[in-house]
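The complex appears here without one of its protein chains, the remainder shown in place.
After this line comes chain A, so read on.
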Amino acid sequence: MILSRSIRTAGLAVLLSTTAGLAGQIWVTNEKDDTVSVIDTDSLEVIQTYETGERPRGITFSKDYSRVYICASDSDAVQVMDPETGEILHDLPSGEDPEQFVLHPDDTHLYIANEDDAITTVVNTQTRKVVAQIDVGVEPEGMAVSPDGKIAITTSETTNMAHWIDTETQELFANTLVDSRPRHAEFAKDGTQMWVSSEIGGTLTVFDTATQMEQAKITFEVQGVHPDRVQPVGFEFTKGDKFAFVALGPSNHVAVVNAETFEVEDYILVGRRVWHMAFNADKTQLFTTNGVSGDVTVVDVASRKAVKSIKVGRFPWGAAFRP
């Protein structure tokens, strides 16, 4: 017993010494509990739970991490919370049923997908006013903005398109077809690529940003899982955009995609209906939200192994990192 204790203590000491100074938090929205859970990235435990509006989903921090924006979908509001106290400071006008959003690099403009209204709402977080509303396809969801801030993307679940928005004019300049039910979009490689996941289509489509032409399509196959259950949703890139970690929904696996070759290299078993994810500070750990099992699985990025699953609220959905 003493031996096992000392081994564990030694292990913990090594872990702490390697991550010292990189302590942080992962904030997770719990869709059915109307709360956010705060996980400490060192202890891998929930250290705080805060109340939010109804059905919180998308979550993101301001550049200086002094504000956290939360899509309270059923409250039809984007809530602004003080992450130090958990106090809701005020709501932003968001349009109906905000599901996902993305903060522009200018740290001021939020691009919000309004699922029920088929529009993308642009809100100025300083003046708290709607700057523009852009008609997009039916059931918009995935949101992304290029690193230079010139292009915003909305994906529409039913129209099956990625809509390219010029952020200067707030108008669409291109629409590209993707596979069925696009859920999430991200820019990669300094904005030269734009990736979109298609939940029902079961694919990831990679676009060349300059031409908006399809560059690659990635498919998935999890051993022992029916293809219908392999549904790519959220994804994030590792350091240097070398690999993409892709949540595969009800297949309960996260895929590791080589972003150079577009080959799937690994599948990692996580909790049930894995949805979105966030990295820790140095991107050595990945935290995935598992909706049905109500937990967050911590994946060691280097070894590509799940190390722990942490119970949070019911139906965890979005995740964001805070130092």
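Definition applied: a contact is a pair of C-beta atoms (placed from the backbone, for glycine too) under 8 Å apart; a residue touches a chain by one contact, two chains touch by 3 or more; residues count from 1.
Everything that follows uses one rule, which is that contacts and distances are computed from a predicted model.
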item	value
Absent chain [UniProt protein name; select from "Transport permease protein", "Alpha-D-ribose 1-methylphosphonate 5-phosphate C-P lyase", "Cytochrome d ubiquinol oxidase subunit 2" or "Proteasome accessory factor B"]	"Transport permease protein"
Where the missing chain touches chain A, by residue	1, 3-5, 7-8, 11, 222-225, 251-253, 269-272, 293, 297-298, 306-309
